[in-house]
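Other chains of the complex are left out, but the ones given are in their true place.
For clarity, chains are labelled A, B and C in written order, and residue numbers in each chain start from 1.
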């Protein structure tokens, strides 16, 4: 539930469009709604500027739908469920026809009004997403969708790995001037250090599980990014495009 | 070398205060200076807004002094050497009397003019540093010193671990309204998740090596923070107060 | 075989309802029964207050059935087989029609008389089970079934993760007054520390394999709970709802 939601509730109440009882019930749900198997956190938007996002993995499709419906009913903000399967979407969509599925990002979402905190929609407030390889694109897609739902313009540079550093250097101006950067790489994750050394912006590094053997499903990229010789780089979990998207949105919203 | 440094050089040249030769030599060193054992990166301030910071561990005291002198000569910005021992300071200080030693932070520094990019010095632009325990304070001290040298106001809340959550809840307003937060914790590192759930601001989590046994010198806190159920949290290396300080400074500098 | 079983045997013998030979044979099996591939531990109930529980994973369905039949014949207590597949149940059920399957908990069980050591069935002797998220419910279901078969009342609070700490604080009174608590969480497992800091009761923490990347299939939650800054918290194996249920039952049985 956003500030806007609360204001509308109160206006409707004063205008007699909603009874006192209805209004109280709606506000009571502002904190959270107990579905038994889930306590949907309706105050997250008020508290953090963004609505609760659903982690779909490990939830039954019935649980997922119920939570998304609860969120959709309580807020007019965008709704996002990450790590969702196509099968879950097939179940959710008929009941929530507004829902869309981003296959690359494996996310179900309802695109609605951006948050009040969204930054200006101009070039100087873009979030820049860079990937080391083509195989990192699904993680980038999750970060991109997240950031866009939260009202950000996003620019992407895919397949700029350091083994052909001229591909990266060709983007030097874009990187140097970026406001927030998400750097996504698997294998040895060296992209984060090189970008971190070129950029003035805060860099959010996302290790991916791309690679084999000593890449250890992203652990090597993770440790590498944490040990980066470039300062100003911080790291989120392996393949966590969503987390990077939220953090970038929070930083981009500063003024 | 900062923009300001370059402008001063050019002005002095035009005013005839410096010969052409001197000016060329000074500019030539703008990129980096090769000391043989080190290539001091004089363009970092231009490129990234902050001068190069020296990692003193593993350097001889002669090497450390030479690098700090090279930096001090080339820029009028603050100089910082992290992970420095008292012994290194005892060697550096006579030759660089301006240098000071922060024992808690284990850092040698020269406090000079803040960077041009420094944010306004008011309450709404403070960086908030929270620690879980008293034993985490040395890491906080490094983050604080770094942020202050880069021209930021810093506010600290020490010993707010989640085992007595009322201590943390008592600071709820401060946390909710903060602009950038550095959350520092060892052991299980739960502070990051709880603060991440309360705050609107980006949270930079710093795991510390405080703890024993299954804390694995900070690895557990590190993994815990990376796996945080709260979105908007990113992580830097274990005990890396410096990195958190730089990143917070970069974020705080946005407008 | 319980004390009750032995008393009944002796009574039946004295009453002439069982021959001496039958009685001897029955008592002889009291220690354990050798099925060749298994030595079913019939004295466990006498020794520990609870009958042997079958770990179904890695057993053929024939082995599982034979062991459950041996247990069912030797005792009138409840029978439990954990980590059982639906396929195993389909094989066991026709031969043991009393058997039921709890799909969430993945357990086959025969609910019979509670043990003599079972605590009073009132509110002040409830076991409280808290989960951080919805995806942790299967582990909670195993703990709940175990505790109920051992004669305990159970109360559950699902989806109380620390990222929305108001959901947890809303249950503060319940938590503070609980007699025994099972705290179940994946990802960073911070729930254990926060609950451990709020509760007067012993807290049994169960890490779950919920999460991805740096969660390492529950290892991070495990290490995090072991490193908890709250005292009075102990930990069982990842996803081990059964073990937590047994331990909570043992503690709850104290008077």
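What we mean here is this: contacts are C-beta pairs under 8 Å (C-beta built on N, C-alpha and C of every residue); 3 or more make two chains touch, one makes a residue touch a chain.
As the structure is a computational prediction, the values presented were derived from the model and not from experiment.
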For this session: Copy number for the full complex, please, knowing 3 are shown in place.
Result: 8
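As a working rule, only the chains that are shown with their structure count from here on.
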Problem set entry | Innermost chain, taking as reference the mean of every protein Cα atom displayed | A
Exercise. Highest contact-pair count belongs to which two chains?
Worked result: B-C
Problem set entry | Same vs different contact residues, chain A with chain C, by half of numbers used | different
Seminar exercise, completed: Per the C-alpha centroid definition, the whole-Å distance linking chain A and chain B comes out as 28
Problem set entry | Gap in Å, rounded to a whole number, between the CA centres of chain C and chain B | 50
Problem set entry | Centroid distance [mean C-alpha coordinates] between chain C and chain A, Å | 39
Seminar exercise, completed: Touching two or more other chains in chain B are residues 197-198, 226-227, 231
Seminar exercise, completed: In the complex, chain C touches chain A at residues 133-135, 137, 158-160, 163-164, 166-167, 170, 210, 212-215
For this session: Write out the stretch or stretches of chain B touching chain A in their complex.
Result: 47-50, 53, 176, 179, 197-202, 204, 222, 226-227, 231-237, 242-244, 246-247, 250-251, 254-255
For this session: Would you pull the chain B residues touching chain C in the complex into a rising list?
Result: 132-133, 161-165, 169, 187-190, 192-194, 196-198, 211, 213-216, 219-221, 223-231
